[in-house]
Structures are given as structure tokens and as C-alpha cells.
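For this depiction, one protein chain was excluded, whereas all remaining protein chains were kept in their positions.
Here is subunit A:
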Amino acid sequence: MSFISIEFLLFFTIIVCIYYLIPHQFRWILLLVASYVFYGMINVQFLPLLILSTVCTYFFGIVIEKQETKKQKKHVMLLGISILLFFLGWFKYFNFVNESLRAVAEYFNWNYSIPYQEILLPIAISFYTFQAVSYLVDVSKGKQKAERHYGYFSIYFAFFPQLVAGPIERAKKLLPQLRAEQSLEYENISYGMKRIAWGFFKKTLIADRLAPIVSSVFDSPNPTGSEVVVGTILFSIQLYADFSALSDIAIGCARILGIKLSENFKQPHFAVSISDFWNRWHITLSTWLRDYIFFPLCKGKKKRSDIYVAIIITFLVSGVWHGAAWTFVLWGLIHGIYRVFGDYTKHYREKVVSFTRLDRSPTLHRWMKISITFFLICFARVFFRSDSVSQAFENAQLFLSISSWSPVGIFKALELFTLLDFVVFSFFFIILQLFQYIERKKVSTWKLLSQRSLITRYAFYIFIILSVLVFGVSGDGFVYGRF
């Protein structure tokens, strides 16, 4: 069952109705059954793995808490995390490691006999494993009490609005909300419905409209340089619309149930630097990596060069987390290099800005930084989107060729769109930008809208719904659902 479907909306409506009709003490049963039904309808064969991971984490949490010394707690925690990472490693990385070793063996003419295994990737395994790891670490450090109620704990693991692609939540934030009795509140229902509708808008009118155009470039055996440039920029827009739509729907659904999930995006394509970008893109993953990978790696490190190494490793982990392929590893490495290079050259860049007097025009300076950051992000996404390393390097070379950016070539590459598609996409893209512009002015668009007259408000809501129904297209799932 896809988020973007009538079936999901019907399923969710039924769950909401029952949720508010039954007493609080039975709601966890409803949410757990709903979560497992939802997951089972996507891929029933991996439901036992989800349950097994939940059971393991639940018991390890309790056992960790019962240990007397910090050292014992740490040992049990590491054992628990190892089991969880074994599941993740087996299903997600076995063939990646196996094929990489085979390539090395072939290169050196060694005998290598481990065959390729037919292993399917369980949906959401990266997301729930990360939630489990953070839970075990927090319990071992005494920041989180081990949850004794197996029902609530299982929902933390499998809460259906955020199971497929996050936001990655911490137990400290989600468990108390699941335990608290939520009452039916107009504000929650209204806000949740708007967020869901906005998610549908971004997904069906931006992301899925762009998906076939982007694919036509990256699936083409010999795209032109300008097509790679246009395809990559469109992919960046598609990826943002796709993933932020998913977060919108997750946040909206949870809010209707009275639960507040973490925000995952803050207009990342308006970031003024790479570090700023990672404060705005997939925020819950970035903070997870910061707290559970980067900070521990920095322990005892005083030199900048040592911290640079920690940055590179953290971005490599981010790359590998996104997918078991060398293209993702390279994507992570590029971001790590960006971050380190950005820090190393900060002083020189400041001097250049001062010398060119760019700092006297803050708006121009800001937009230059936004443009350069976006260009760098797009370049890295050539690797993210390409199907193989060789294709990624070919595309990257095309992306960096000055001739690929010629206005004539770019204009010709826009022929990837049909005229109707271009007009429809441009119209809804402008609406999205207007929405974001209002948000950048530190005003909540929804709040602003709520201050308008009833007619204006409902005209906007009807416009969104009709746009989705008339012009929306639906592709095959979410890009981030694969991770």
C-alpha cells in the first residue's frame, strides 16, 4: 500500500475513526496492528524480520539497564547493536561486499568462489535499525529508560506513518507521546490534513511529474551534456519534492493521531553552505549521524585534521546508509570533501569576499552562496542518481563541461518536456516557490492562511485537492522508500 493512494487514505481514515472511538488503553493495540498491516501490505515476507528486530532491541534494552557497571552496559549494548547491524548487513550489504571482493579477486587473478545471493532488501530496514541503535545507546548511557511495555515499544519501532522513510525518531521523543492519552483536537486534525494534502501536492505535481524526465536522461546511453545538467537539476527538485512530501504525509498523519514528529526539512536548496545544507536536509538523519557517529569519533580529538577525518568517515557512513553501491560511497565522500575543503578555505574565502567588496552587498553575497551550494549539491547528486560508477564519472564530466551550460544547449535540453508537461510543471513549481518564499519570511504559510477569510482559505484547499486530482501523476513509490 503506497502513501500516495486512495487505499492508504481510506485505511488511515478508518484507523483515525477507531482510534478516537476506543479507550486510550486499547489504542496501542490498534496502532500496532495498523502498523503491521501497513508494513505487511507493502512486503509481508519481511514482517518477521521487523518483529525479530523489535524483540531483540526490547530485550537488550532491559538487559542493558540491569547491568551494574558502565562497562557491562557498554558490552551488552555492543552485542545488541552487532545483532541489529548483522541483520542490516546481511540484507543490505552482503552482495555489495561480495561483488566488491569478487572484483578485487578478478583484478588480482585470485580464486573467489562465494556466489551472488538472491537477497531482497527489506523495506525501511535502515530506518528502524537506526532508531533501534539510538535506543540501545541511550539506554546504556542512562539517557533513556528501557521501555517495559512491549506494545508501546513495538509501535516506536514500527509506527506506520514514519516507518517507511522516517523521520528517524528518538525513543525519548516518541515513546512519551505514544503513552500519553491523545484527545480529538480540531487543530491537530486540521493541521494534519493540510500537511497530508501538501505532501500529495509536492509528490504528484512536482516529484512524479519530473521522475520520467529525469529517468529519460539517466537511463539514456548517451545523453548530451546539457541534458545531464538539466536532468541533474530536475533530479534535485524531484528528490526534494519526493522526500519532503513523504515527511509531510508522515508528520500530517501522526499529528491527526495527536503525535508530533520531528521536522525533516528546512528548505535545503536555499542553504548558504554545505554544513547549512545538512542542517536543513533530512535533519533527523543528520542529527543521528552527528550524535551517534561524528561525536563519538571526535572523542579525544583536538587537532582539526583529526576532526576532518571524523567528518569524512561520518559522510562515508551517510553514503553507505543511503545505498549499497559505490556511487553512494562516492556521493558521501564528495560531501565529506566539500565540508572539509569548505572549512579549510573559510579564511581565504572571507578574504576574497572582503577584497571584492561582496560583503557590502549582503543580498547578492547570500544568493551567490546559495547558487554555489546548490551547484555543489547537484554535482554530488550526479553520483547519487547514476546507476554505476563509470556512468557517474561520465555524467560528472559532462556536468562540469562549460559547453554543457550553454544557454542554447540548455534550452534544447528542455525539449525533454512536452510543452504541456512543461507548462503544468512550471505552474505548480511556482506555487511551491511562493509557499517557500512566505515560509522564509518567518511566517507559517498555514497560519497566514488561517487568518484569511473562509472563502480564501477554502479556495486554496480546493485548489490543492483539485490540482492533485486533475494534474497529479503517481509513480512507483518514493525514492527514499528504497533505503
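Convention: contacts are C-beta pairs under 8 Å (C-beta built on N, C-alpha and C of every residue); 3 or more make two chains touch, one makes a residue touch a chain; residues count from 1.
The criterion applied here is as follows: contacts and distances are computed from a predicted model.
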| item | value |
| --- | --- |
| The complex's invisible chain, by UniProt name, from "Elongation factor P", "Acyl carrier protein", "NADH-quinone oxidoreductase subunit N" or "Sugar ABC transporter substrate-binding protein" | "Acyl carrier protein" |
| Contacting the left-out chain in the complete assembly, out of A:H24, A:R304, A:R360 or A:K447 | A:R304 |
| Which residue of A:K141, A:R179 or A:K447 touches the chain not shown here | A:K141 |
| Touching the absent chain when the full complex is considered, from A:E65, A:E263 or A:D343 | A:D343 |
| Which residue of A:F26, A:F59 or A:F295 touches the chain not shown here | A:F295 |
| On subunit A, residues whose C-beta touches the chain left out of the figure | 141, 143, 275, 290-292, 295-296, 298-304, 307-308, 310-311, 343, 346-347, 350 |
